[in-house]
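Scroll down for the structure; my scribbles are underneath it.
Only one protein chain is missing; all other protein chains are in place.
Naming follows writing order (A and B), and every chain is counted from residue 1.
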């Protein structure tokens, strides 16, 4: 175990995986913020927080474009960051050069931050599309190394 | 490898991670149960299971509040349990005290069971909100240790 924690590539993976997972978790309070300010909730029990009038509470059971946008961004994080974490962990164990590994981790994490900003602020395409593609390519590149180093079918 | 399996913190992680992931997987048959009893399906081919009449089958292609509630609970599990598993694994490798690690794992897993019960039974707030916050704080606390022990940017 000490082995893993003395390995620089593994330490770098720990750092970047934790940062990008924390970024993903941040989408939850952001959704909460939009739900509060846009008064758009999914659960009847949530509408009681600041409002007691049943009629007004019923109106708060609605969808709002801003809330849906943040939720789609959160979902896209799940669909992309989870594969990065899984393949990145196995990649770190194949013993790549530290500089190559750092390049992969930094490009991926950077691309996901740009993706979130592009999505939440609804920047014109291809900003969001490009940042998504860059993240995908980085993960594919690590998957390629895993499959060429550790293939046992 | 024997190393990892001789380490008590890692064994505890294996146990709690497996339990909480099994809990998350249980949401799928629960959704199926609600779909069956509420006759609310998403796919045309699923409506044929107990019904042959095309008119009645069309009516079963609907959403139902109970089904949507379980699905939101499942989604919330994905958004919270996946970060716990990733950060918890790295945390276990940083060599924390067994008692501190057990505290983190037990509080998180307990909070998610309370979260599921609060969500599915639609208990009044802040039961669900509090259990969600407790799980988030536990994961942040582990992430803090990972970043302070294993930082390599």
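Please note the rule applied: contacts are C-beta pairs under 8 Å (C-beta built on N, C-alpha and C of every residue); 3 or more make two chains touch, one makes a residue touch a chain.
Computed from a predicted model, the values in this text were never measured in an experiment.
*Asks:* Using the definition of touch stated at the top, determine which of A:22, A:78, A:103 or A:134 touches the missing chain.
*Replies:* A:78
*Asks:* Looking beyond the chains shown, say which of A:4, A:20 or A:101 touches the absent one.
*Replies:* From the options A:4, A:20 or A:101, the contact with the absent chain belongs to A:4.
*Asks:* List every residue of chain B that touches the chain not included in the displayed model.
*Replies:* Touch set of chain B with respect to the missing chain: 1-5, 8, 11-12, 14-15, 17-19, 21-22, 24-25, 27-28, 42-46, 48-49, 74, 78, 82, 85.
*Asks:* Where does chain A touch the missing chain, residue by residue?
*Replies:* Missing-chain contacts on chain A: residues 3-4, 7, 10, 68-69, 72, 78-80, 82-83, 86-87, 90, 93-95, 122-125, 128, 136, 139-140, 143, 146-147, 149-153.
Keep this in mind: only the chains that are shown with their structure count from here on.
*Asks:* Would you mind pulling out the distance in Å between where the CA atoms of chain A average out and where those of chain B do?
*Replies:* 17
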